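Every protein chain but one is kept in place in this view of the complex.
After this line comes chain A, so read on.
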Amino acid sequence: MAAIFANIDLAFLITALVKIVGFTFMMILPLVTVCVYLERRFSAVIQDRVGPNRVGIPLTLFGFKKDLQILGIGGLFQAAADGVKFILKEDFTPRSVNTFYYWLAPCLTVVPALLTCAVLPFGSELDLSLFGVVQPVKAVIADLSVGPLYTFAIASLGVYGIVLAGWSSNSKYPFLGGVRSSAQMISYEISLGLSIIPVFMVFGEMNLSKITSFQDLNGWLILPLWGEGLSVGRWVLWIPMMFSFIIFTVAMFAETNRLPFDLAECETELVGGYHTEYSSMKFALFFMGEYAAMIIGSGMAVTLFLGGWSIPFGPVLTSLTGFQFHHVAGSTPLLLGLVHIGVFLAKVLCFIMFFILIRWSLPRFRFDQLMKFGWLFMFEAALLNVLLTAVLMIWFPLK
């Protein structure tokens, strides 16, 4: 017994725990609320409306004159109000449902979505020597060398939540939504997986932290403007990389059930789709799972194609200003580590804004169009892209 305990690295355990709690519960979940707020405000301005602009910290409840608006931006607490509303609503379970799976489904949507964030590097490293931690702490929960594989493996579990919700609800609209969703997810998962094979071929690496460090030094994958990125090879390979990026993004829209591919909920045809029969916090869990999946998906795209946490032109800035802007393993100041986290979050937020913009710009596809597009175009394009990259890499090997 004592031997087992002796083998456990306590410092590692504690940092891992702090990272898990810190990343999933202090970053992803608050980001979900930020997303909801952004979605509402952004859609509002797109439609010439104002959007939620009144909810603040409700000081009026305690006898103050005005509610407190943080930074003078109204409505920042709308998401919190929504959350409270969800908790206070009646949690209604229809009598005809298959109770066990009915309860299981919302959990099955949220849990995989949150699990996938384990391999995402959300920052370079944090130098915690101030607090007596000798080794710099890597800002990623699990530094796996098969990161993306893990992500796809877990993310594809997310479809079970939707299918089970549709099936256990024992009602036709959710059922149709669930069936549609499973068909859609399976079709697009193929192109999603195929689309990033060229990326790994170029990097020769599946460890997301190393991929990001490489991009930090040598230019982002689709923006190779510094370091080795200025070589001819990188620019020739830029073409298939751009294809990859586009296919990956489109497939991700389909994977996260966002418009224009949200055939699974599709209000105009299916009432509410797979979550029609859900209410209160169970419905909110679906909502949260969807947004969490969106955040992780954006994080993945940012990490693979847009340099993850790296500051654009990091090494160039370093040599120009004398301050350190890029990541050097083992000697990255704490401040820079924090800035890297901030940069990562900013990039993810920008990507999510793009998600939202697309949602409010494009109409929904018809289901047959969606399947046709997935199988007859995306799949082939992704496959050809792998070939193209392979052929190009004969003449322009990267490493």
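One rule holds for everything that comes next: a contact is a pair of C-beta atoms (placed from the backbone, for glycine too) under 8 Å apart; a residue touches a chain by one contact, two chains touch by 3 or more; residues count from 1.
Note that in this section contacts and distances are computed from a predicted model.
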Record-based protein name (UniProt) of the chain missing from this complex, from "Branched-chain amino acid ABC transporter permease", "NADH-quinone oxidoreductase subunit I", "Peptide/nickel transport system ATP-binding protein" or "Gluconate 2-dehydrogenase subunit 3 family protein": "NADH-quinone oxidoreductase subunit I"
Option touching the unshown chain, where A:F313, A:W360 or A:F396 are the choices: A:W360
Of A:A11, A:V45, A:L59 or A:L335, the one touching the omitted chain in the full complex: A:V45
Touch residues of chain A, complete complex, unshown partner: 42, 44-50, 53, 357-358, 360-362
